[in-house]
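Here it is, the structure in full.
Shown here: the complex without one of its protein chains, the others still in place.
After this line comes chain A, so read on.
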C-alpha cells in the first residue's frame, strides 16, 4: 500500500464518524479505522494509538512512514485475504483430533497417539508418540513444548516435543481420589487454565497454573454432583482468556434427554467469582468464542447452526442476551444443524465452521449500531469439502482439519510475501 506521497492529507476529521483515526507518522498522515488498529491486539501499540487518537487530535509517531504503511496494510488486509494455500500431509492413518498453533505460526497436530509439530515456516516437521490413545485438548506453550490432555486419560502432560518426553504431569487432586481427565486447556500470558473432571465424573474444577513454573496458583469453579442434578456441575469444555477485561470465559454443555443444555460463564480468576453467566436451554451452543477486538461473545447454536453474539459491554445490564445473526426461526428446530460446528475469533473477525465451509463474520460500522455480515471463505473449488473438525489460528495463518483426512489445510494471507 503506497503512502500518500504528494497527495494532500485529509486533516479535517468528521465528528459524526469518530471511528476514523488519523496518525502522523514521520510527517505523513495515515487514516485508518479504530477497528483496524485494535485488531493488532488489545495491548498492542496500535490499540494505544487508537485510544489516544481523539476526534481533533492526530498522534505523531516518529518512525519511518514507509515501514508503517507496510504494517498498516498488514493489519488492513488480514485476514480477509486468507486463501487456501498449503496442505500438510500426516503419516499414518489417524485423522487429526486437535490443533494448536503458536503466535509465530508453528503448529502442533495431534493425530491418534502421535503429535506432529511443524516449524513456523511449515517446512520441517517432527513426530513424537504420546501415552494418550487420542489427544483431545492441546495447547502450544512454545514451538517445542505443548500441553496435552484427553477425555479418557488422567492428567495433563507437558510434553517436550523435541525430545519426545513428558516433562511434567499435572493432576487435579479431587475428593473422590480418582483420576482427573482434561476437558479443556486455555492460557493467558501469565497463566494456564485447565478444566479437569474426576474420572468418576462427579466433580470438576478449573485449575490455574503459573505459566513459567507450572505451579498451581488457584482452583476455581469447583463443582460436585450430589444426587441427580447433573446440570449443576457441567465441566467447562472450552476456556478462553479475555484480555480486555481480565476474565476467563468457561463454557460447558452436556446432552440429556431434554436436549443439549449448558452454560457460559465469565470468571474473575483472582476472586474465584462468576462475573456473568448465561444458562443455555433453548438453542445451546455448539461452540463459543470471545472476540476481544469486537468486545463480544459469539456462539454457534447446536440446533440452529446460526451464529449469535452478546455484547460484552452490556453484560452488566439486564438485557444481555444472545442476538442471533442468522435465521432466528431456526433456534427452535430440533435438527441439530450446528452439531460439531466450531467458532474462533482472530482480531476483529469471527470464523465459524459449518459443514465443510468456513463462514467469516465481520463487523460493518454504521451509524448507531453494529451490523455483522458474513462471507464464505475460499473460492468455489474450495467449498463443500469434508466436514471441518478443527480450526486454529497461528499468527495470521488459519489451520483447518477435516473428517477422515490425514492432513492439515493451511490458509495464508495472499499479501504474506510482499
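Of note:
Keep in mind that, in the parts below, a contact is a pair of C-beta atoms (placed from the backbone, for glycine too) under 8 Å apart; a residue touches a chain by one contact, two chains touch by 3 or more; residues count from 1.
Here, contacts and distances are computed from a predicted model.
Candidate names were "BTB domain-containing protein", "Mitotic spindle checkpoint protein MAD2", "Large ribosomal subunit protein mL40" or "Mitochondrial import inner membrane translocase subunit", and the UniProt protein name of the unshown chain is "BTB domain-containing protein". Touching the chain that is not shown, out of A:125, A:222 or A:403: A:125 (per the contact rule at the top). Looking at A:20, A:71 or A:86, the residue that reaches the missing chain in the full complex is A:86. Residue-level contact of chain A with the missing chain is found at 83-89, 91-94, 112-114, 116, 118-119, 122-127, 129-131, 133-134, 157, 164-166, 169, 406, 410.
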